[in-house]
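I have a structure I would like to understand better, so I am pasting it below and will then ask my questions one at a time.
What you see is the complex with one protein chain gone and the rest in place.
Moving on to chain A:
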Amino acid sequence: MSGQSQRLNVVPTVTMLGVMKARLVGATRGHALLKKKSDALTVKFRAILKMIVSTKESMGEIMRASSFALTEAKYAAGENIKHVVLESVKSASLRVRSRQENIAGVKLPRFEHFTDPGAGDTKADLTGLARGGQQIQACRAAHVKAIEVLVELASLQTSFLTLDEAIKTTNRRVNALENVVKPRLENTISYIRAELDELEREDFFRLKKIQGYKKREIERQLQAAKQFAEEQFSEKVSLKKGISISSAHNLLVAGTEKDEDIIF
């Protein structure tokens, strides 16, 4: 990135200053809210993590129990129980329902199993009618329990993955606001303020200069007026005495000047 935290290119006016300030306030508030969301998501994430680890362990246990039940059933009902079961598959009676849960604004999927009574598994019910029926039932019950745990685990796993994504996105946004957007806005605001100050100083300077000129004009005019008044006064006085000082003055001045027509 060239120039970390540059400023936006704006016209440095007072309106823009207001706009930038409003945006900075918005960015700050958004940043605080996103941080809170990230913290909430992280807490939930950790909780789910712990649950996943413990559920996986219990799953191992349950699977072992169910496969043991299956071995018992096979022993009791004869080896070709597998073929009977395979033949009797029609429509799944154990299904999964998926809903969405909202955790701190993140939609997490949740699975729950349910038995579809419509899909009749009468064929499977007749399995083991000849021998080993009780073992078959026990095996079925064990496997249904296993399915419950597995569905729970699947829910946890998907929530885990979705939360991971969500946390990454939120953290990215928090960092972007904190390291890019806010410094940029702050730089823009200080730039606008600096420009406005500069303009004000320019104005001030111009004003002062003009004031100075005006003052000097006025002084000069005053001086000229005073001199004129004095001359008038002296002229009046000399006229009273019979001569005009100004013409005498002119003669004297003219006398000192060289007249070219005069040789000596």
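Quick note on the criterion: a residue touches a chain if its C-beta (ideal position, glycine included) is under 8 Å from a C-beta of that chain, and two chains touch if they have at least 3 such contacts; residues count from 1.
One rule holds for everything that comes next: contacts and distances are computed from a predicted model.
Per the UniProt record, the absent chain's protein name among "Transcription factor", "Syntaxin-71", "V-type proton ATPase subunit F" or "Septin 9a" is "V-type proton ATPase subunit F".
For the options A:Lys90, A:Arg131 or A:Lys236, the residue in contact with the chain missing from this view is A:Lys90. Summary of contacts with the chain left out: across A:Thr15, A:Ser98 or A:Gln134, the touching residue is A:Ser98. Take chain A: the residues that touch the chain left off the picture are 38, 41-42, 45-46, 49, 52-53, 56, 59-60, 63-64, 66-67, 69-71, 73, 81-82, 85-86, 88-100, 107-109, 111, 115-116, 119, 121, 124, 127, 136, 139-140, 142-144, 146-147, 150-151, 153-155, 157-158, 160-162, 164-165, 167-168, 171, 174-175.
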